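Apart from one protein chain that is not included, each protein chain of the complex appears where it belongs.
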Amino acid sequence: MSNRSLSSVVKLSILSVVLAFTSNVYADPVKAAFVYIGPTGDHGWTFAHDQGAKYVKEMMGDDVIITTVESVEENSDSERVITSLARKNDIIFTTSFGYMNPTVKVAARYPNVKFEHATGYMRPTDNISTYSARFYEGRHVIGKIAGRMTKNNVIGYIASFPIPEVIRGINSAYLAAKSVNPDIEMKIVWVYSWYDPGKEADAANALIAQGADILMQHTDSTAPMTVAEEKGVYAFGQASNMREWGKNAQLTGIIDDWGPYYLERVQAVKDGTWTSTDVFHGVDSGMVKFAPMNKSMPKDIRNEASRAIIDLSMGKIHPFTGPINKQDGSPWLAEGETPPNYPDLLTMDFYVEGIEAKYPN
Amino acid sequence: MIKLIPRVENSTVMVLLSPLLALTLTALSAYLIFVFVLVDIPVSSVFFTLFVEPLIDSYYFSELLVKAAPLMIIGLGLSIGFRAGIWNIGAEGQYVMGGIAGSAVGLYFYNVEALWLLPLMTIAGILGGMFYAGIAAFLRIKYQVNEILVTLMLTYVAVLFLSAMLQGPLRNPSGFNFPESRIFHDSAMLPIIWEGTRLHIGLIVAIILSFVAWFGIKKHMFGMQIKISGSAPRAAKFAGFDDNKTVWYSLLISGGLAGLAGLFEAAGPAGQLTPGLPQFYGFTAIIVAFLARLHPVGVLFSALLIALSYVGGENVQIEYNLPSSITQIFQGMLLFYFLACDILIKYKVVSFKTKN
Partner (left out) sequence: MNESLFINIIIGISIASVPLMFAAIGELLVERSGVLNLGVEGMMIVGALLGFVVMSHTQNPYLAVLAAMAGGMAIASIFAFLTQFLLTNQVATGLALTLFGLGFAAFAGRGYTEETIQLITAVPIPYLSDIPYLGPLLFSFNPLVYLAFFMVYLVWWFLFRTKQGLILRAIGDNHDAAHAIGHNVVRYRVMAILFGGAMAGIGGAFLSLVQVPIWGEGMTAGRGWIALGLVVFASWQPFRIIFGAILFGGITILQIHAQGLNINVSAQYLSMLPYLATIVILVSLRMRLKNKTNRTVPNCLGRIFHSTT
């Protein structure tokens, strides 16, 4: 054994002794707090996070005390809410992009509290983690189903705001649909809202009128699903299982399953093992799940979708595998190439080749 | 039967008693809600969290002041205009425009660190608000168009304009394409006046302005003009006051102050321009102005009261895991009671028997 490795062994053991004494293993219940952008009853984004919080409580019981605050606006109020929570909690999950700067500021002032910011990218202090899910993997699966199930070859996509996450979803779904159905066309409508059931329904109706017989949504209400059910077209649940609103319409749904991640992080605080991480999990770790497939789907399509889910979970396929060109024809990925998270995926601001809609500006 | 008889002079006793009565009624209603609807909540500790904790805990107190400062500044401007009978209800739009204009200056000089930057942003913010309210003043003078309606319409436009700016020219070029501006540098940020909190110089500005306004209304000719124009427009004309001047001054002052508040919010607690800038401050300030009975110094107190309902309500939500709607219900009731109890100041309530 060389001198160098010996010294590192010594260092490590000293470190572990120090850690054992200093790391605060919690005897008391861990106090975990969640900040939500919408009401917990939206059945979309916030609902899914709240299910995650409930899961933590269910699994840890008396070992955790959970506080949730809903409908916190993404303005200077959010910094106060986060600070108020930081004064009394051990770990805080801020579950919307707009909380990024407030989270960063509060984290700097409360070094002993752990912060977990969803969908953001800033971790200037070592008590912040960021986490997000590769929802575009979910979009890949529903894209394949849509490509097979559509009769008109038109997919209607109800989008919220042109931010990278939404763009990734559109591109991924389009590429997957195109891979099984070269004639596919995707119509995209931006409603500039995360939650406006009336407008989402208007968009769904318009898309159906323009020939879409299968709907995808990246907004939070169940309205598009109800329209699909009423009009007899297909749709996919968003963030949670929306079968209740579309018994015939919902083919499957992308489910955001934050529960296991939340449990792991809260447990890590309890065990004193929490460290700052940047998580971008997908189907493989179960952060992106699927609602049960509709029995009305032909068996081979269900099998194909299941195949895709299995391949994604084993890392065998990547929804963005070259050759892929950008909408203007300029090359993005070469044959067999997959994009890095940064900058390609995390800052995505272009449609891929084949999408006819204009990129919103 | 009960009848209202106008008092010859506003009752000074009631000026003090009516807010107390309103608070008592609010507390009573809140109590009933907590006892009958939210059965397992300990009422007395809820009350403590709601009304007392924000006043005695230094952090919450600082936040109370942070929340109150923009309400004070906007409410102050509105109270001057309302006195003159000029109904600017679009302060929200002027606030947003001020925020955009001031932030745009700050972002234009993004790489500059200089003492003049913040004052320049402030001036841009004020001018932005003034310009926006000035549209309503111009239309009212030139075409006699009702300013209530113009200012309200322009508010919607301002909010959409903010959204367009953040998708376009003012978006952070290295912000992963999210609709937010860059974060301001220190020299574009308001100085903090209470170390360790977010309390910025806006509070001091608000207090100074409120006394200046008070003095102005009492001593200055313009104050007189405004007062008479509001209460007796005809008399004002006879006295030779220039009607147009009143309109211009009222709207420019209230618009400028709203713009100032917008810039202070962006360069203060927010530290950047985001789509979350409009937070109903412009509308809430209307309520603030009325709770203060349009008194410039009273605005300071009514802004604190409204801020208390926000901060306290939020704490109750956090502490007892209550839905956010409880805070809204509570605020609605608080305002109802305060507005209602004010009648006791101007009117005497007498009961009399109806003749058969």
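Just so it is clear, A and B label the chains in written order, and each chain counts residues from 1 on its own.
Criterion: a residue touches a chain if its C-beta (ideal position, glycine included) is under 8 Å from a C-beta of that chain, and two chains touch if they have at least 3 such contacts.
Quick caveat: nothing in here was measured; it's all calculated off a predicted structure.
> Which listed residue (B:31, B:214 or B:336) would be found touching the missing chain in the intact complex?
Within the whole complex, the residue contacting the unshown chain is B:336.
> From the list B:10, B:45 or B:146, which touches the chain that is not on show?
B:146
> Of the residues A:112, A:275, A:330 or A:361, I need the one that contacts the missing chain.
Once the missing chain is taken into account, the touching residue is A:361.
> Touching the left-out chain: which of B:14, B:86, B:124 or B:154?
Among B:14, B:86, B:124 or B:154, only B:154 touches the chain that is not shown.
> Residue by residue, what part of chain B touches the chain that was omitted?
Its contact residues with the unshown chain are 4-6, 87, 89, 139, 143-146, 148-150, 152-154, 156-157, 160-161, 163-164, 167, 283-284, 286-287, 290-291, 323-333, 335-336, 339-340, 342-343, 346-347.
> Spell out, residue by residue, where the missing chain touches chain A.
39, 41-43, 156, 187-193, 195-203, 205-207, 209-210, 212, 221-223, 226-227, 230, 244-245, 356-358, 360-361
The rule is simple: only the chains that are shown with their structure count from here on.
> At what distance in angstrom does the C-alpha mean of chain B lie from that of chain A?
38
> Chain A touches which residues of chain B in the complex?
Per the touch definition, chain B meets chain A at residues 59-60, 63, 66-67, 163, 167-168, 176-180, 183, 198, 265, 268-272, 274-277, 279, 310-311, 314-315, 317-318, 321, 323-324.
> Can you list the residues on chain A that touch chain B in the complex?
It comes out as residues 39, 67-81, 83-85, 87, 97-98, 101, 105, 121, 161-164, 192, 346-349, 360-361.
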